[in-house]
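The complex is shown incomplete by one protein chain, all other protein chains being positioned as in the whole.
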Amino acid sequence: MGRSLWTLLKRDITLLVLRRQDVMTIIAFFLIVTTLLPLSVGPEPETLRALAPGGVWIAAALASLISLDRLFADDWRDGTLEQLALGPAPLALVALTKITAHWLALGLPLVLLSPLMGYALGLQGMALLILPLSLALGTPVLSLLGATGAALTLGVRAGGALMALLILPLYVPVLILGSGAVSEAMHAAGAGPHLSLLGALLALALPLAPLAVAGALRIALD
Amino acid sequence: MWDGIGDFVAMGGHAPYVWGSYGAVVLLLGLEAALLVRRRQRAWTRLARQARRSTTARHPSTGSES
Amino acid sequence: MRPGNAQASAAPATPQAPGLQVRGLACRRGGMRLFAPVDFDLAAGELLFVRGRNGRGKTTLLRAICGLTEPASGEIRFHGDSIRTMDDARRMALLYIGHRDALKEELTPLENLQMHLGLRAVGNIDEDHLLDALEAAGLGERVDTPVRYLSQGQRRRTALARLLVSQATLWVLDEPLTALDTDAVAWMAERINGHLEDGGMVICTSHQPIQGLHRARTLDLG
Partner (left out) sequence: MNRRRIPWLYFTVPRNFYWLVQRLVPLIWAVAAVLAVAGLYVGFFVAPPDYQQGNSYRIMFIHVPTAWMGMFLYALMAVYAVIFLAWRIKMADVMARSLAPTGALMTALSLWTGALWGAPTWGTYWVWDARLTSTLLLLFLFLGYMALYAAIDDREKGARAAALLALIGVINVPVIYFSVEWWHTLHQGMSISPSGGASMAPSMLAALLLGTGACWAYCAAVTLRRAQTELLEREDSTGWTRTVSTDDAPPAPRGVAVPTGRRN
């Protein structure tokens, strides 16, 4: 079974590499949404710095949302998902593997780029370090929750908008704790509690979300 | 408690808020109940029409358990 | 290198009970019952040909047998285990090829075949054997072009090439002959006969009658 999951991980990553332009557009989307902040709020550093954590985090959440739309859609449409369901590995682990591949290709770049965008929005010192850390803990939870929405809306008309309605309320805790961690770090009050709570959310989502995703996939495959 | 209807309606100066809240509740709950009654009637008329059609047409339509 | 499937070398699973037992299987779709409860047994070397007009539930029946669709009622046992609770080894003894070819368009037929085996956790079969299988399936010169550029018939042949390299004892084939030309149909019939002679089992639906099939029992869904 391990071999099968390992093959799936490699396959998904090669597919994402082959479709590099999809990955690029989503990363570009993240950058563009972040730059909307100064354009709408004004270049004045003081206000920008206060809004920077929220801006970067909202951009990450929206980028995660639109990238998850196709997480299962292609496999579902061309019949590969059926074969995966009939494969040796349990569907929950298959889902977790696909989410991991998806996060590596799309979540990680956001984490690596975030200090750049944070600096551009006027963040300094500790906040510039806490921002990628909070995203590193938070974006996997976004992917896990988003995958549940993607699986639930498989094969549904207007799936994208519906998925946003289903999943964004569940993103709220991650958004609060993530951007809260960064803004706390700015006031040198230490982002410890926020980051540990984010870690707790991750620890909660890792085992539970794949089960929900597997349930949803089974419904879609029925 | 209240001296007269006028005082009661004025609600100590908070009339728009209090009556705005209670008014919305009464209006919307009444609307929900009314819509439900209409939906129920429509369901019954559909069933009656089907019953009439199936008895007149004399073809046994396949029943389906729920 | 003689083309042919690796069926002979793999030891057939020790059947405690006859291959497949289906008892009182009934399925529903869109709230309507599709067909009267179905009962049949399938032993080694037998072919079951499922016939019925469109919309009678042939595909749903096959998917229920594989465990993809949840039947409204009934029990399906494969070598004694219920298909819903059977373990991975037993699951690998079943190969389902549905309407959709389960191929990735960016990958070549060879890569798709390697992926298929990898996902089913089959040991690393050397490339020559796979190339022989694709050759036998009539894809000799197309081995290295991405599936996106292949015709519908060639895609179907690529999907069916899995039969040559699979160790599954039960083949569940849904309309295997769609988009195939005449010699491909003959090749398909010959492969099914070979599998039956090796003690395998096949459940198959098709709108065209397959000539040259011996010992075919039919199940008519009306």
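By written order: A, B and C. Residues from 1 in each chain.
The criterion applied here is as follows: contacts are C-beta pairs under 8 Å (C-beta built on N, C-alpha and C of every residue); 3 or more make two chains touch, one makes a residue touch a chain.
Computed from a predicted structure; not experimentally measured.
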For this session: In the full assembly, spell out which visible chains the left-out chain is touching.
Result: A, B, C
Seminar exercise, completed: Contact with the hidden chain, among A:S4, A:T139 or A:T153, goes to A:T153
Seminar exercise, completed: Contacts from subunit B to the absent chain lie at residues 1-2, 8, 11-14, 17-18, 20-22, 24-25, 28-29, 32-33, 36, 39-40, 43-44, 46-48, 50-51, 54, 61, 63-66
Seminar exercise, completed: Hidden partner sits against subunit C at residues 28-31
Exercise. Which subunit A residues touch the hidden chain?
Worked result: 148, 152-153, 156-159, 162, 165-166, 168-170, 172-173, 176-177, 180, 197, 201, 204, 208, 212, 215-216, 219-220, 222
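Quick note on the criterion: only the chains that are shown with their structure count from here on.
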Exercise. For this structure, which two chains have more C-beta pairs in contact than any other pair?
Worked result: A-C
Problem set entry | Inter-chain centre distance, subunit B versus subunit C - centres from mean C-alpha coordinates, in Å | 54
For this session: Specify, in ascending order, the residues of subunit C that touch 2 or more different other chains.
Result: none
Exercise. Touching subunit C in the complex: which residues of subunit A?
Worked result: 1-4, 7-8, 11, 15, 18-19, 77-80, 82-89, 221-222
Exercise. Mind pulling up the subunit C residues that touch subunit A in the complex?
Worked result: 66-70, 88, 91-92, 94, 96, 98-106, 115-116, 118-121
